[in-house]
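What follows is a structure written as structure tokens; I'll ask about it next.
Presenting chain A:
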Amino acid sequence: MKRSRKPAAVLPALLLTTALAGCAGGGGTGSNGTLTVFAAASLKSSFTEIAERFEAENPGITVTFSFAGSADLATQLSQGAPADVFASADAGTMAKVQEAGLVHGEPRDFATNTLAITVPPGNPAGIRSFADLGRPGTRLVACAPQVPCGAAAARVADSTGTVLSPVSEENSVTDVLGKVISGEADAGLVYVTDVRSAGTRVEGIPFPEASAAVNPYPAAVLAGSRNEAAAGRFLDLLAGPEGQEVLAADGFGPGPV
Partner candidate 1 sequence: MTGGHAGRQAYTGVPRWLYALAVLAALVVVLPLAAMVARVNWANFIPLVTSGPALAALGLSLRTAAASTALCIVLGVPLAVVLARGRFPLLGLLRAMVLLPLVLPPVVGGIALLYTFGRQGLLGGAIEVLGLQIAFSTTAVVLAQTFVALPFLVVSLEGALRTGGQRYEAVAATLGASPGTVFRRVTLPLVLPGLASGAVLSFARSLGEFGATLTFAGSLQGVTRTLPLEIYLQRETDPDAAVALSLVLVAVAIAVVALAYRRPGGKVRNQQASGERPTTAATPGGALT
Partner candidate 2 sequence: MTFSFQAAVDERGFDAALSLGPTDTVAVMGPNGAGKSTLLSVIAGLVRPDRGRAELNGRTLFHLGEGWERWTAPHHRGTALLAQEPLLFPHLTAADNVAFGPRSAGTPRRQAMEQAVRWLDDVEAGDLADRRPAELSGGQAQRVAVARALAADPGLLLLDEPMAALDIHSAPLLRRLLKRVLADRPAIIITHDVLDALMLADRVVILESGRIAEEGPTRQVLQKPRSAFAAGLAGLNFVVGTSAGDGILASRGHIAGHSEDPVPAGRPAVAVFPPSAVSVFLTDAHGSPRNSFAVAITDLEPHGDQVRVRGGGLAADITPAALTDLGLVPGMTVHLVVKAAAVSVYPL
């Protein structure tokens, strides 16, 4: 009786460990020529192109990406996710990662992003300026103040004295864009790069007041990197003319290098 009990108890534990081990495989850090980059979702298009150039210039190194919201990526990093480079869409998130001792050296700002008004094609509500967003009856969708794009919107509103009352405060620019594309919202506040990537599904209206909240994008080599040299070269490429050219094409402003 006693002996038969043991395998029965061991079996599920075994199953559990094999199952978990199977899941853990994902993103191994690259001592064998792999560079793992955790980057904010808005960087997807630019970084994919930059990575191609990087791989061309650094034969034998493959770049793998994990694109997600900056806060999500920071959480994953603090839970021990292995990566070489972290590129955040806002300074606050980078600061948290740095405080946690996960950053090697100093983060570098490699790009900036500014807000733009986005409206459905044809601009049915006739939005012309930032002040129009405060007009009663305008269905404005913005990011919640807790997320970077929302914080930026609040800063612009404060600096201009405009009172914004959005009908919805979304968690991400994707959600804001979704509401504008579907025509539910008259206007949304997102980044210039988001308007650019949405193509013809929305129209973008740049506005001068946006300069009150220029959002820097910092990148850093991570403390856990086993390929610091390559990670450093990747950062150099971002800040260099080639990287800046690609980023500018997607609507990013120059990093204050």
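Inclusion criterion for the candidates: all candidates are chains of the complex that A comes from, given by their letters.
The rule is simple: contacts are C-beta pairs under 8 Å (C-beta built on N, C-alpha and C of every residue); 3 or more make two chains touch, one makes a residue touch a chain; residues count from 1.
Note that the structure is predicted; figures quoted are calculated from it, not measured.
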Chain A: touching candidate in this complex (1 or 2): 1
Residue ranges of chain A touching candidate 1 (in the complex, touch as defined): 1, 4-5, 8-9, 11-12, 15-16, 69, 71, 75, 139, 141, 144, 146-147, 166-171, 175, 178-179, 182-184
